[in-house]
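What follows is a single structure, and I will ask about it in a moment.
For this depiction, one protein chain was excluded, whereas all remaining protein chains were kept in their positions.
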């Protein structure tokens, strides 16, 4: 257990649980809403939902400071929101509106919010990992008091650039934390069909990187362990760190539905994860009335964001040619 | 010590030492001759000499059977000859003659001899590693009693394709042996400036591959350890295996000269390797008169190869357009 | 009676028949063995030929391409599948530096019979990294062949030809063409390089439509017919080697060439076709030329910009009209629902 859990005042703990619950609930509700809207075909963007995996983004981002930045994958709605990305601009982006994070030109797979430290996500697996490493190089070069977090999936581990990036990050002792969200699958292919051994942490450890595997998708445990790494770097220690966070995707790889009927995995496999639903678990730690008011506020915020996104304008035709070069 | 060293008859041992000595001496003399000729500019091909590193190719190839195949790097004169590649065709290739292994179109960096099982070498670092893996896949698929050896340098380890290739080879349990010739440097950059830890074997071991580091550039030890891997696969065992063979390049990265004056390494660093010169070490194990006759035969063979190469014709102009497609 | 099947089924059948015929044919790539079976194009192959011949891979495009080359060097005929052409950017070293060059740089000692299937995405916000048609890269490099069939008939025949070819073949598919239906003989047949297909006759202008743009050109042909403009439409099918003669013969007659590409124009297939036609017809007759292709920007996701990013039947017809009438008057046909030839429903 890291230090904060020994000494937090009851108030601090209460506030933190409320923050975390709010974040988990909000992400879940946003994505559920996306799934509801999706069949209407007003969101013309391939959506990779994080439903079931929110714990990782929320646990990690709760440990980060505003000046820290994150890089993610196409499955980054949760990361975007957990890091404080602008909800309205995110939903507008899904609707292809000019008010979106990328002025409607990026869609769900290319989320960005510089103010919140969300540095961008990519549709090509593994691609943002070296970008995050380079960013961390700049942070170190400038002696800035901040750090970079690179999110990737268990599939990203397969790509050669993963090895190259970790090697360089370790060689230069960069202020970066790698978060591997291991949901067991790359699309429909289980890790065991892609790796001779289920030992992702060992792959990072060969570069001399401290690694830890966190089981069971537990928000608080993720938060605590990542916080200790953030603190260590903040206190003059060196990176990188590597965490493998075990989690589970409830919905299909891309799209709003479940896919247990496909046969590549079973609902039985999913059930323990669903029973350990972090929205419920954290909700139970929050006092009933506080929980209700969080939920109401969040529901209202989401309703507003979707309503705005629907009524916001599409980009003008002239936007087609804009922003190829600066 | 592997089994052969327990039971070999004296005759078998003598014959083996003679074979190994012949191979070492021959490679050394060929490359020394290349270095002599090089300043005349008749060899218009960038030459990456293996002088000092012959032990690895010779030790490994002595353990192989004729049906086994090897893939190498641009630094593969030693590998080519040790595996039984045609000397005349090799020298003719350096001279750009139509009698060369690649009809004068490949040069020193693209050695090939299918009859001898030399499957090709590449000027782009790391590139032949997955080719070797794919070849091994074919061997396994066809249930053939042979195996593939993939040679790479310590620099090749840096490339992402190394990790990808080992992962796949281990996943499919392919009949392949990886030989990392670790001469400490990629051009002028030492491994310690490229890797956070000097633990190449660990990088292979994370895929569940049996690994071994062999110190001191010892031909017989390399032979023995690789032989045990070859035997294991021959006897129905599964690959891959990985060996890191510590060795040292005496000459400059590319070209015929020494380069200790450049300052990136010292002659002192080289001296222990030179004192342990395997041509001398193995020569001492061969009876004087046998040694002399080996040397005479090899010298004559080399003289003939160079003479032929000089007098052989260049490809006809029409060869320019030939062999783009089959 | 003609059998009508879908493009995806034509591809599946081609692979199936070749695997049946030749045990050296293998199919692999991310997700070829999963429940979706690459839009059905690999469906049933695993069950029929087993996991050694049909297998999903780790996400390792570089090494798996290198492995395909190694298999080919050993005499197998691998078919390596990628659900997006964009991902080939991870495999360029092996494709450009090894596959394309091995035969020549080893003086003919080896050859590399492999097929790389990859798909171009479009619609429903595929966006920047899931929509590129980058085949001009492969046309640029000697030693590679490139094919982009547009009909189910050619899909089957070209895949069989590609598998039987002794060289590396880049097999380009378009995600929307996957929904195309058409007549396909059941028996195996091959559509090898060498012959472009004239898909519509006309004397006023030559439209060359590449990949999915072939469909849009055929629609444009109908729009133009309504204005009494005869547009000859040509489908090159194989882009490398390219049958330029069929195009030149047509332009010799029409005097006008509009190349509509499913990629960017700069240094693209359309630049190449125009340059070759000019080289051949200069001094013989005057020719008017024009290129259409992706707007010279990154592909946007929002529908209205995405629409403007791509040529379509109406914008093609308008451009052709302008070239033929040379009146300066602009014209754009009304959308005609009856010309919507491929039925598909996203999102995908």
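Each chain gets a letter, A, B and C, in the order it is written, and its residues are counted from 1.
Here, contacts are C-beta pairs under 8 Å (C-beta built on N, C-alpha and C of every residue); 3 or more make two chains touch, one makes a residue touch a chain.
Please read these numbers as outputs of a predicted model, since none were measured by experiment.
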Query raised in the report: Of the chains that are displayed, which are in contact with the missing one across the whole complex?
Result: A, B, C
Query raised in the report: From the list C:7, C:264 or C:310, which touches the chain that is not on show?
Result: C:264
Query - Residue of A:112, A:147, A:230 or A:282 in touch with the missing chain, whole complex considered - result: A:112
Requested in this report: Touching the absent chain in the whole complex: find that residue among B:195, B:227, B:251 or B:291.
Outcome: B:195
Report task. Decide which residue listed in A:100, A:156 or A:196 touches the omitted chain of the complex. Result -> A:100
Query raised in the report: For the full complex, which residue in B:16, B:124 or B:308 touches the chain that was left out?
Result: B:124
Requested in this report: Determine and list the subunit B residues touching the chain excluded from the picture.
Outcome: 38, 41, 44-46, 96-97, 100, 102, 104-110, 122-126, 155-156, 158-160, 186-189, 193-195, 255, 262-264, 314-315, 317, 319-321, 324
Report task. Spell out, residue by residue, where the missing chain touches subunit A. Result -> 71, 100-106, 110, 112, 114, 119-120, 122, 124, 127-139, 141, 160-161, 164-165, 167-168, 171, 322-326
Query raised in the report: List the subunit C residues touching the unshown chain?
Result: 62, 86-87, 89-90, 92-93, 95-97, 100-101, 104-105, 127-129, 132, 134, 136-137, 139-143, 240, 263-272, 274-275, 278-279, 282-283, 286-291, 296-298, 300
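Everything that follows uses one rule, which is that only the chains that are shown with their structure count from here on.
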Query raised in the report: In terms of CA centroid distance, which chain is the most far removed from subunit A?
Result: B
Report task. Using mean C-alpha positions as chain centres, tell me how far subunit B is from subunit C in Å, no decimals. Result -> 42
Query - Centre distance in Å when subunit A and subunit B are each reduced to the mean of their C-alpha atoms - result: 47
Query raised in the report: Where the centres are mean C-alpha positions, what is the separation of subunit A from subunit C, in Å?
Result: 37
Report summary line: By the touch definition above, subunit B meets two or more other chains at residues 160-161, 164, 167, 171
Query raised in the report: Can you list the subunit C residues in contact with two or more other chains?
Result: 57-58, 60, 62-63
